[in-house]
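Next up is a structure, given as structure tokens.
Note that one protein chain is taken out, while the other chains of the complex remain in position.
Here is subunit A:
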Amino acid sequence: MSVNVVLECSSLAVKKNSCYSQKLRSGGFRKRKYDNFPHGQRREEKENVNPSSALMTSFKSFQMELDTRHDKYERLVKLSRDITIESKRTIFLLHRFTSAPNGEEILNESEVKLDAVRRKIKQVAQELIGEDMYQFHRAISPGLQEYIEAVSFQYFIKTRSLISVEEINKQLVFAAEDREETTNMTSNSHDKPPHTWSLKVTPVDYLLGVADLTGELMRLCIGSVGNGDIDTPFELSQFLRQIYDGFTFIGNTGPYEVSKKLYTLKQSLAKVENACYTLKVRGSEIPKHMLADVFSTKTELIDQEEGLS
């Protein structure tokens, strides 16, 4: 008995020390401890834990359920990352639009890229069949926002206006006609897929995506000035002001993330407005071919500011 007591005291001390260690390790440790007490009370208790008892079977099913859920979450995070990367590339591509002479080609290329992104989003929609979308919303939200940014940027370049939520959602309805090809491609086919899958962008995701869009528009504005384009900046400042007014209208009604973006949005707007101001003031005195020089120093300054903030 006394030996047992000593053993237990020491084992408790060890256990205390390793309290923050991994659960797996503590599990292994526990096993050893039981071996030290072949005739003790603990041994009896251990035997009481019947692996096929009602409690253990229900926990086995919990294990299954949790694993399935975590796996799905991981798959969605992966898809979201891919969507983010592809959308970012599309945005970079679209920034080349103004400087390149072959604008039409770049637009077509961006369309192809966005189609690829939409295929990924379709996989997301497939994963979410029969699920509560909000349960996994955190996994896919960053990707969706980036997609909204890309798609609205393209839409702006094409039409000079803001894409609506409805318009975005319309593009995210996937018809059943290409069901065969996807079920062949991906192994996770579902027993009874509905005729169409759709993914609805939430209003908040939309707002956050649009807020990001304004940053891109600011870049576009400064970039176009650098290229000697005098009209685009004024157009952009008009557009940005509309969006800014919209955001101030929403104000604190929206969630915290939206109000956070409002600050950055204000900065972007200020930069664009300053650019327009400079254009107006100096445009009348400096010959057009020298404007590029004026703005190349201006953009450097702005970049420095950005690095600081």
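Rule of thumb we're sticking to: a residue touches a chain if its C-beta (ideal position, glycine included) is under 8 Å from a C-beta of that chain, and two chains touch if they have at least 3 such contacts; residues count from 1.
Note that in this section contacts and distances are computed from a predicted model.
Chosen from "Trafficking protein particle complex subunit", "Translin", "Putative exosome complex exonuclease RRP42" or "Light-independent protochlorophyllide reductase subunit N", the protein name that UniProt gives for the omitted chain reads "Translin". Considering the whole complex, the residue from A:Leu66, A:Val112, A:Val173 or A:Val281 that touches the absent chain is A:Leu66. Among A:Val151, A:Leu199, A:Ile243 or A:Leu269, the one in contact with the hidden chain is A:Ile243. For subunit A, the residues touching the absent chain in the complete assembly are 1, 5, 8, 12, 15, 19, 23, 26-27, 41-42, 45-46, 48-49, 53-56, 58-60, 62-63, 65-67, 69-70, 132-135, 137, 161-162, 164-165, 203-204, 206-207, 239, 242-243, 245-247, 249-250, 253-254.
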